[in-house]
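Beneath this line is the structure, given in structure tokens, with notes to follow.
Excluded from the complex is one protein chain; the other protein chains are retained at their positions.
Order of writing sets the chain letters: A, B and C. Residues in each chain are counted from 1.
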Amino acid sequence: MKKTSPSTVVYEPEFMAGLKLIFEENICFNRVLGLRIDRVAPTEVSCHMTMHPDLIGHYGHQRLHGGVIASCMDGVAGLAVMAALGAKHMDEPIAKRLQRFDRLGTIDMRVDYLRQAIGERFEVRAQVLRLGSRVANLQMSFWGPGEELIATGAAAFIVS
Amino acid sequence: MKKTSPSTVVYEPEFMAGLKLIFEENICFNRVLGLRIDRVAPTEVSCHMTMHPDLIGHYGHQRLHGGVIASCMDGVAGLAVMAALGAKHMDEPIAKRLQRFDRLGTIDMRVDYLRQAIGERFEVRAQVLRLGSRVANLQMSFWGPGEELIATGAAAFIVS
Amino acid sequence: MKKTSPSTVVYEPEFMAGLKLIFEENICFNRVLGLRIDRVAPTEVSCHMTMHPDLIGHYGHQRLHGGVIASCMDGVAGLAVMAALGAKHMDEPIAKRLQRFDRLGTIDMRVDYLRQAIGERFEVRAQVLRLGSRVANLQMSFWGPGEELIATGAAAFIVS
Partner (left out) sequence: MKKTSPSTVVYEPEFMAGLKLIFEENICFNRVLGLRIDRVAPTEVSCHMTMHPDLIGHYGHQRLHGGVIASCMDGVAGLAVMAALGAKHMDEPIAKRLQRFDRLGTIDMRVDYLRQAIGERFEVRAQVLRLGSRVANLQMSFWGPGEELIATGAAAFIVS
């Protein structure tokens, strides 16, 4: 298996389009969350989402449900693993790399809630700390208006 | 402050109706998840939800998004804290006890994904391991058809 | 591979002796903690340890360091995985089963501290929730005098 250095990876437009289709459309619950991809790199990805009444966790306050934050982190962490695998296996055909998504799974996740999630637009980032042959380790962060750190997270994924 | 022994608590119908309204209606995102209360006791609560296309995490497979499981656990854990506080403060008026919900917050949560969430109906349970004056500790579980344990979780809540 | 039903497993005395040697002697830090095996079953193990001045986390109080609790949980969780693997592979020679310990690794662990760890003798238990071909999921608990639940934990292990 030829490995490409992460820093020199340029994803093909077809890979990016496939990733976008899987993430923003085919994963139905990501549509409910309104997640949109902003940036994809081999060790880091970034998405955003916008406030919507359905996503509110606390009537009276207008803040996001903690589960929305956890869901966004889980989703974006999975995207980051895909981006890392996509870069690691640049020698594989695009379709085969995208199929790797089928074999991903979250082993576990932790979310730390630091501040209330109030605002119109939120950013979710995930960083791949390690991509092993069996397990990937990630850290996630959830940002509010004015670069306010609202929540952090950590996750382990099974890869193959 | 008079404290009632958890084992002798019988919640008033009005308290139960208020809890149901907050949990099933006012917390908007719980409606998206379709969470319904089945049982409320001072140290344990149980809810269920049904599969819906919006909640799917993996097109092709028909399995729930990991974020849905995390969201249900966060929601049901909050309900369990409310139930515990409601039992601890039986001497308070119902409205005041229900207002305690406003001051709850998830400090952090961990979810362990054991098995694929495939099925029509899922049960979510939360148990209060400790209700302190400042922090509540909980364990959650997510069950599929045939009493299959799909995921477990742990959370800490701030209470006041 | 022949699989033996966990409920019918009777470990050979040599397997138990090997497990005890690895756990109580060869894992040097377990000696510092003073961990002793009490019970080993295919899905659950139990150990105990006794208070020692070296293990104190808070001068003035006589309570265990949080790290001691975390260390005991990590150690006992590893023992539980070994017990589960030992039962799953009863058709393998004892030495080969014991060598599986070399390939175990903690992926991650969470510890929840519920109550102060004050006392003379503590019990640590670990339960295998799922033993997959690649990942094992565990829950741990740490008990003080009078069956007081002092801490709970969850961990994922890589197995092979």
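Brief remarks follow.
We take it that a contact is a pair of C-beta atoms (placed from the backbone, for glycine too) under 8 Å apart; a residue touches a chain by one contact, two chains touch by 3 or more.
Please read these numbers as outputs of a predicted model, since none were measured by experiment.
Subunit C meets the missing chain through residues 22, 26-33, 53-60, 64-68, 70-75, 102, 105-113. One chain of the complex is left out; on subunit A, the residues touching it are 110, 112, 114-115, 129-130, 137, 139, 149, 152, 154, 156.
Mapped onto subunit B, contacts with the missing chain fall at residues 107-108, 110, 134-135, 137, 154, 156, 158.
As a convention for this text, only the chains that are shown with their structure count from here on.
Superposition on CA atoms relates subunit A and subunit B by a rotation of 180 degrees, given as a multiple of 5.
With centres defined by CA atoms alone, the chain at the far end from subunit A is C. Two copies of one sequence, subunit A and subunit C, touch each other mainly through matching residues, since over half of the numbers at the interface are common to both. Here the CA centre of subunit A is 26 Å from the CA centre of subunit B.
Within subunit A, residues 107-108, 110 each touch two or more of the remaining chains.
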